[in-house]
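Complex shown without one protein chain; remaining protein chains in place.
Coming up: subunit A.
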Amino acid sequence: MIGLRRALIVSGVLVTAYGIWGVLPDPGVLLFLAAMVVAHDLVWMPVVLLTGAVLRRPIARTAALVAASVLVVGLPLVVARRPAGNPSVLPLDYGRNLLAVLAGIIVAGALTAGLGRIRKRTERPAGRDDR
């Protein structure tokens, strides 16, 4: 295990050095790298934690996690401008589609919560009989 770790660390340092050497001459890449860390750690994550603090129910949190993931993939499609004269790039109404998918997530979450409540209610009398 020590040998494997040593090999991983040495090759990791070498490959990282090659990577740094590759991105150093590109200030745009460096800027975007820094922007990613700052945006994620100081903006995105606090928003996620706040949302989690507001949504206490596990099903609501699950739905929010799925919705957030879909938003990361879907929002750029909504914001991006379709190139002129090329109807095959971004051919759909992504704003409407994204809303439909988000609505689907909410409905699925509500149905799961409802089913869980019904199951609990039907299980309770059986539990009493067992006593």
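By definition in this document, contacts are C-beta pairs under 8 Å (C-beta built on N, C-alpha and C of every residue); 3 or more make two chains touch, one makes a residue touch a chain; residues count from 1.
In this section, contacts and distances are computed from a predicted model.
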UniProt protein name of the chain not shown, from "TIGR01620 family protein", "Lactose transport system permease protein LacF", "DNA-binding protein" or "DMSO/TMAO reductase YedYZ molybdopterin-dependent catalytic subunit": "DMSO/TMAO reductase YedYZ molybdopterin-dependent catalytic subunit"
Contact footprint on subunit A, counting only the chain that is left out: 1, 4-9, 11-20, 22-23, 26-29, 31-34, 36-37, 40-41, 45, 48-49, 52, 58, 61-62, 65-66, 68-70, 72-74, 76-77, 79-80, 82-83, 85-92, 94, 97-98, 100-101, 105
